[in-house]
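Missing here is one protein chain; the remaining ones are kept as they sit in the complex.
Letters A and B mark the chains as written, and numbering starts fresh at 1 in each.
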Amino acid sequence: MIEWFKRYGREIKPQIEELHYSFFIFRKNPVTLVSLLTILALISIAVLAPYTVPYPQSALGEVHPYEAFEPPSMKHLFGTDEAGRDVFSRVLVGTRISLYIGVLVIFLALLIGLPLGIIAGYVGGKIDETIMRITDMFLSFPPLLLALALSVAMGPSLVNSMMAIAIAWWPWYTRLARGQAISIKERPFVEAARAVGVGKSKIMLRHILPNSLTPIVVQASLDFGGVILTAASLSFLGLGAQPPTPEWGLMVSIGRRYFLNSWWTATFPGLFILITVLTFNLLSDGLGEVLNPKLRRA
Amino acid sequence: MKLRDYVIRRLILSIVVLLGVSAVTFAIARIVPSNPARLWLGPHPTREQIARVEEEFGLNQPLHIQYIRYMSNLLTGNLGVSLRTHRPVLEDIKAFLPASLELICLGMIIGLIGGLILGVISSTRRDQSIDHFGRIFSITGVSLPSFWMGMMAQLVFFKWLGLLPVGGRIDDIVSLTHPIQWITGSYLLDSLLTGNWVAFTSVAYHIILPALVLAAYPFGLVARMTRSSMVEILQEDYIKTARAYGLRERTITYIYALKNSLGPTITVSALTFAYALVETFLIETVFNWQGLGWYSALSIMSLDYPSVMGITIVVASVYVFLNLIVDVTLAYLDPRIRLGR
Partner (left out) sequence: MKNAKERLLEIKNLIISFYSYRGIVKAVDVDNLVLYKGESFGLVGETGCGKTVTALSILRLISNPGIIERGEIIFNGEDLLKKSEQNMREIRGKAISMVFQDPMSSLNPVFTIGDQATRVIKIHQNVGKKEARERAIRILELVRLPDPRKIMGVYPHELSAGMRQRVMIAMALSCNPDLLIADESTSALDVTVQAQILKLMRELKEKISASILFVTHNLSVVAQTCERVAVMYAGNVVEVGKVREMFKNPRHPYTIGLMDSIPKLGEKAKELRGIEGMVPDMINPPSGCRFHPRCPHTMNVCKTQKPKMIEIEDGHLVSCFLYGESRQV
């Protein structure tokens, strides 16, 4: 038993070293640490919001027309909107919606893109060509544009917009996964598996996929902010979430009619968009610096 | 391969890609919607209108025939008729394009130059406070919801400080008293070219906010890219050699190192131009800047289907064209490609 621990300890020692070094870099960069904490805060808000906000009904659509456009106060931290709803509660619940959108869209995009990419990269030949042609076709669009056009075609709704964004996003993962598959399939352990007679799908699933995850995970975390921003932009144009959903982009869009006189109706939701996207981007940027071997130990 | 061969190859590739673009838009236009004819006609189509559209688009015919019809329409410039303006979509696009180009170009120039400078400075003062500050600043630029930023700018500069106008391209009164002669379609350029200073000032006041908001994303992206590529380059052997020859740091940074990092920066610029093309949908709406973006946003919000599809294919084609130009420029700049291997 002790032997096993000793051996395991020796084996993972270099990894612990690397981890220790990563913390060292983290410490050099307080911004990354702050973003990490902020994201944790956002996640907690997303999880707890519906149960802990002061006016949960505001998020669901209860209206108080006599209390419309009240400026921020102790009673309503972020003021009230055009229907008298508490902006603070709506914004916090909106966190849940936005994070949910981010996770779902990226998951969908990966679901489509990853397998396609790995198959294309590993199998090669005609299948590779076909998949890549299709991927390139999608890649030749600016993503937001594609999502817009698809949303209009599918009809404005939150679910449709999420699918539209996922469809605009998957090609990037396919390309990445394909590149990974191509470089990994040449590695000795894959050849060994092939020599033993392991079937194609098993190889792809158990060998290629796990080894190609790192850059894809990095890219996905980078994309998180972008997806949320795209979703908010779609909602701003009326294509995503529909009223009375407390989605941030939608709130800014509606608030636009009144914000010059009641600045709080649009400022806070948008501010939260900024904070969320910013912290995710800062974090992935910080992670990028930590993980990039060229910039370590410079 | 020689530059000329490379250009020809890329050109052919672009045409193939354009075909792909048209295929995808075709799919979105005809295949995705459950009832394309209805969408094409708007909220209350009459039965005969539906029949006519089905006839015209051959919606009962097999897909490849539809596609050929679609392509021939495209190539003759028939992008459909807008449901909202009742004009051919292509006409609408042509009318509103110059205003957007004006805004985008100004925004891009500000963003690129600013970003380049910040990127270079950050790379030379790595890990110092200006680097950290620059990092936060650039990433903020990339993370900004542009529509919200525009609104906040209006709040601060129009509502609270009263310094700048809230929107539009030019002061209404000025457009009547000092109308701008149409030469290029760009208010800034045209008023400048005709010496119309009153109008020029008015346009300048109106363009500054939307241009700055537009510049935020390219600024941030270029700053980050430039910084990271400069940091890598500054560690290269030939930089160490240059120092060993006694070259001044400033010379090394701005001449020796920078020329090597231009490649990635140019690629990024093209990407951001495409990004800007779509971002103007949001920014022009907020600032009431009557350009293509404003028009597109209106089309989207009113579900003007033909218009949206027409714009999609035009913008996508511009994107493809841009990528072509970028690739060719990169090939030209890199002597390793230019002079052949």
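We adopt the following convention: contacts are C-beta pairs under 8 Å (C-beta built on N, C-alpha and C of every residue); 3 or more make two chains touch, one makes a residue touch a chain.
Only a predicted model underlies this, so the values are computations on that prediction, with no experimental measurement involved.
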> Quick one: which of B:Gln61, B:Asn260 or B:Ser302 touches the chain that's been left out?
Replying inline: B:Asn260
>> Touch as defined at the start, partner being the missing chain; which of B:Arg9, B:Arg87 or B:Arg248 qualifies?
In response: B:Arg248
> Mind pulling the subunit B residues that touch the left-out chain?
Replying inline: 236-238, 240-248, 256, 259-260, 333-336, 339
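Everything that follows uses one rule, which is that only the chains that are shown with their structure count from here on.
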>> How many angstrom lie between the centres of subunit A and subunit B, each centre taken as the mean Cα position?
In response: 24
>> Using the touch definition from the top, list the residues of subunit B that touch subunit A in their complex.
In response: 17, 20-21, 23-25, 28-29, 32-33, 39, 127, 132, 135-136, 139-140, 142-145, 147-149, 151-152, 154-155, 158-159, 166, 224, 228, 231-232, 235, 274-275, 277-279, 281-282, 285-286, 297, 300-301, 303, 305, 308-309, 312, 315-316, 319-320, 323
> So in the complex, which bits of subunit A are touching subunit B?
Replying inline: 28-29, 31, 133, 136-138, 140-142, 144-146, 148-150, 152-156, 225, 229, 232-233, 236-239, 249, 252-253, 256, 259-260, 263, 266-267, 269-271, 273-274, 277-278, 281-282, 285, 294-295, 298
